[in-house]
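Every protein chain except one is present and positioned as in the full complex.
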Amino acid sequence: MSPSRAPKVTVSMEVPLGVTQALDVPVGTLQLRTYWQTVWQRVLRDPVTLACGGVLLVLIAAAIFAPWLGLSDPFASDSAKRLLPVGSPDHLLGTDELGRDMLSRLVYGSRLSLTMGVVPVIAALAIGGVLGLVAGFVGGRVNMLIMRVTDVFYAFPSILLAVAIAGSLGAGVANTLIAITIVFIPPITRVTESVTTQLRAMDFVEAARASGASTYAIIRTHILGNVLGPVFVYATVLVSVSIVIAAGLSFIGLGASPPDAEWGLMLNTLRTSIFLAPLISILPGFMIFIASMCFNLISDGLRSAMDVRF
Amino acid sequence: MNPQSTSRTPLLSVKNLRKHFPVKAQQLGGPRLMVQAVDGVDFDIEQGQTLGIVGESGCGKSTTARLLMHLIIPDTGEIALNGRPVMRPDGIELRELRRQMQMVFQDSYASLNPRLTVVDSIAFGPRAHGADREKARGRARELLSLVKLDPDQFGPRYPHQLSGGQRQRVNFARALALEPRLVILDEAVSALDKSIEAQVLNLLMDLKRDLALTYLFISHDLNVVQYVSDHVLVMYLGKVMEYGSVDDIYHRPRHPYTQALLASRPSMDPDVKLEASPLVGDPPNPINPPSGCRFRTRCAYAEGVCEKTEPRLHALRAKGHAVACHMSISGSGHSKA
Partner (left out) sequence: MLYYIVRRTAYAMPIAFGVSLVVFSLVHLAPGDPLSAVMGEIDARLLAEMRAHFGYDKPLYLQYFIWLGNVIVGDFGVSLRTGMPVIGILLPAAANTMVLGVLASALGFTLGTVAGMVSGYNHGTWVDKLVSSAAISGVSMPHYWLAIILVIVFSVELGWLPAMGIGNVPTLFSWAALKHMILPTIALAAIPGAIVARTTRACVMEILNMEFVEALRARGLTERRILLHVTRNALPTVLAVMGLQFANLLGGSILVETVFSWPGTGYLLNLAIFDRDMPVLQGTILLLAMFFVLTNLVVDILQTVTDPRMSRA
């Protein structure tokens, strides 16, 4: 799962030959949509991406509104009702090894699991994005310094680095968030740097420099808008990886701790029950898988939607 | 501007412009190699004139343009705009230089931000120089009319919704947005279809007359340069080979390189035979240019002296005509001198 090397992101800005030549048509027939409007239109025509977006929306909504959904208490254990099968009355998805309602725990679990998937990526995006922009735009020694440090962190497989940092910091959700954020800063820095460097060499940035504009104005108007797309697509892939790694850390006992409801942790505590209730014991993993896959598919969909010759 | 002063200061004066780029060493511990992209170029451009720069690809034409704009910082060189030196305490500031001097690039598509509408692209410069958004957009619309594009129709479009010629007009409007005195046209029409190229060239000449502009016109197309220029500079491997009025360069070329370039132009008249030997092969590697005269490896008249000493740019009797060739320097040691 670890795309430990950032993919080569190239900014495609060529015009398909012949397309632009015959455009002397009245303005009414020309679609004057902005780039993001065009991308959005294309996403709306992509059923897979839409479906994944729908699933994620449901998951996120359930996570936010969990207390108001009329679910049973996710922490109420009942030794008489241990490992009830899926489809039991009152317990639609059965109960876990302590008799707690699975449906409720899975829904409440999404709060921690999705947070641990999304928050590190956002944090890494903020830090790595700035680092990459600076490295790419300033170039020279600054670039050298930032990218060499990035390379060092790149020299660790992502799971190993996450385990190493989280393991050294000690168990706990906060430490896991920090660990995964550190893991994702280098790849985001690298992708941002590579796109920024490509953009910086382009004529329209040269032209902007030639107009005597300030560095800030050039970055804001000419770099940011073009960097955002590819970096955002990459970040959605990382969310998918982040969900799997975060749950994995909890799975080996580093992230959330009992009695928290968290998918990775639930998967771990239910391992003792694989003989008695195999179906229930794999449910939390299924949630991790679905969430991770939805982010992956959305990323694929966005990538092809953004691949407009624009 | 002032026809009475005969010894007026040129609008742009360039002396000893030089830029060497480091190349990655090819061997461990080998000498640090440099590409001598531009190696000591001098020229002046008078107000209201057009100076054409010609030469094969890789001769340093485009680097010269970028050095003038200070998009690349020159190693050495004294550049003065209207007599005011650039990057000197008492001289002209970079920001002001870039307002008075603008540039149009070859690739009309790459030189426009694909995420900005035409109007916003043009308005960016005035905005950067303090105009508010509405004023800058209004200015952009005026400029679109100036380059003969309907502002209502083309203003809200994105670059990919324009044809190559239309885009280059937009680039030109953008260059004019800051009311520059000098516009550098770096192969600005080379990528266009021939029919479009003529239209754009005519537009350029009209604007030059109407707005009292001065052009530095860089191209590898000798015919276009002849059409637009008042004076012409011939470059080869980062050095000036010959400089003179269009008439001198095209009708009385003195440098074998200029002669060869002109001879290699396709002629309309099938009976015309090539007089000078046409150019064969590619220019030598600029990392390690030939000693003496840089052109000697491809020159039909090369002799011993050409290998030993480098010919200076030497003024000829015709006013304003200069050539860097031993054959034109009496007593240089060349048999044809």
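Per-chain numbering from 1; labels A and B assigned in written order.
Keep in mind that, in the parts below, a residue touches a chain if its C-beta (ideal position, glycine included) is under 8 Å from a C-beta of that chain, and two chains touch if they have at least 3 such contacts.
Bear in mind that the values here come from a model prediction, so they are computed numbers and not experimental data.
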item	value
Among A:Asp73, A:Asp151 or A:Asp307, residue touching the chain not depicted	A:Asp151
Given A:Leu84, A:Ile165 or A:Leu265, the one touching the chain that is not displayed	A:Ile165
Option touching the unshown chain, where A:Leu59, A:Leu267 or A:Ala305 are the choices	A:Leu267
In subunit A, positions touching the absent partner	1-5, 148-149, 151-153, 155-160, 163-165, 167-170, 240, 244, 247-248, 251-254, 264, 267, 271, 274-275, 278, 281-282, 285-286, 288-289, 292-293, 295-297, 300
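Rule of thumb we're sticking to: only the chains that are shown with their structure count from here on.
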item	value
Cα-centroid distance, subunit A relative to subunit B, in whole angstrom	49
Sites on subunit A touched by subunit B in the complex	13-15, 19-24, 26-27, 30, 32, 34-35, 202-204, 206-214, 217, 221-222, 225-226, 309-310
In the complex, subunit B residues that touch subunit A	66, 69, 71, 94-96, 98-99, 102-103, 105-107, 109-116, 121, 124-125, 127-129, 152-153, 156-158, 160-164, 171, 174, 177-178
